[in-house]
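A single protein chain has been omitted; all remaining protein chains appear in their positions.
Moving on to chain A:
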Amino acid sequence: MTAALEMTRVAADLGGRPVLRDVDVRVDTGQFTALLGPNGAGKTTLMRAALGLIPLRAGTVTSGSAGYVPQRHEFTWDFPASVQDAVLSGLVRRIGLFRRPGVAHWQAVWDALDRVRLTDLRKRPVGELSGGQRQRVLVARALVLEPAVLLLDEPFTGLDMPAQETLTDLFADIARERAVLMATHDLTAAAYTCDRLILLNRTVIAAGPPSDLKDPEVWMRTFDVGPGSHLLKALDLGGA
């Protein structure tokens, strides 16, 4: 398998505070990988470092083209844009300065919308979409550039179960031909559907297929919980 994203001994700071230290991450094409960790563990910082949005303090990042799906609240949903306008905004650099979108650009937009099954809603104002539909718009906006690796930052926040399951299927499907790295707090869903898990708390505590991560101790260390935690029970790793 080929690595679509490889981070080696990466360190990064946020506002002068050390956030990530000695982080080694590898995401391969064809893999659906979950990035798990408590709030403040550095999940978003890791993604932003992978994208080159923040300077590295140490280490290297090697990445194919990356598509980013930031948290849903970053997007101005009351903007008077249709679904296809929003997806087209992902192509702004490719279209180029002072230029207008051409037929090929619109075709790429419609292909991406077809991929996330939003073709029927392509002319709807983004403000009128449900949470799950909004998330799919953001995924299409990232897919429109045909990225080698897709980075999803907490795509399930605030969504109900049916919307989460539809999205999970979609991500697993996308991961057949690309690499997908998803930060999430939904541990059980991640353990159930993802090919690999990365447990992060300032550094990578453990990584591997869910079946290899049966030691409760690494989960306790990552999430800073005791042996009696519900978390371990939910993951079927014992606990009181």
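Here, a contact is a pair of C-beta atoms (placed from the backbone, for glycine too) under 8 Å apart; a residue touches a chain by one contact, two chains touch by 3 or more; residues count from 1.
In the analysis below, contacts and distances are computed from a predicted model.
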Complex member absent from the view - protein name from UniProt, among "Transketolase", "Manganese/iron transport system permease protein", "Beta-ketoacyl synthase" or "Glutamyl-tRNA(Gln) amidotransferase subunit A": "Manganese/iron transport system permease protein"
Residue among A:30, A:59, A:125 or A:210 touching the omitted chain: A:125
Sole contact to the chain not displayed, among A:51, A:172, A:189 or A:206: A:51
Contact residue for the chain not shown (choose from A:26, A:122, A:141 or A:178): A:141
Residue among A:42, A:70 or A:132 that touches the chain left out of view: A:70
Contacting the left-out chain in the complete assembly, out of A:82, A:119, A:166 or A:203: A:82
In chain A, positions touching the absent partner: 15, 51, 53, 66, 68, 70, 74-76, 79-82, 85-86, 88-90, 92-93, 95, 97-98, 100-101, 125, 127, 141
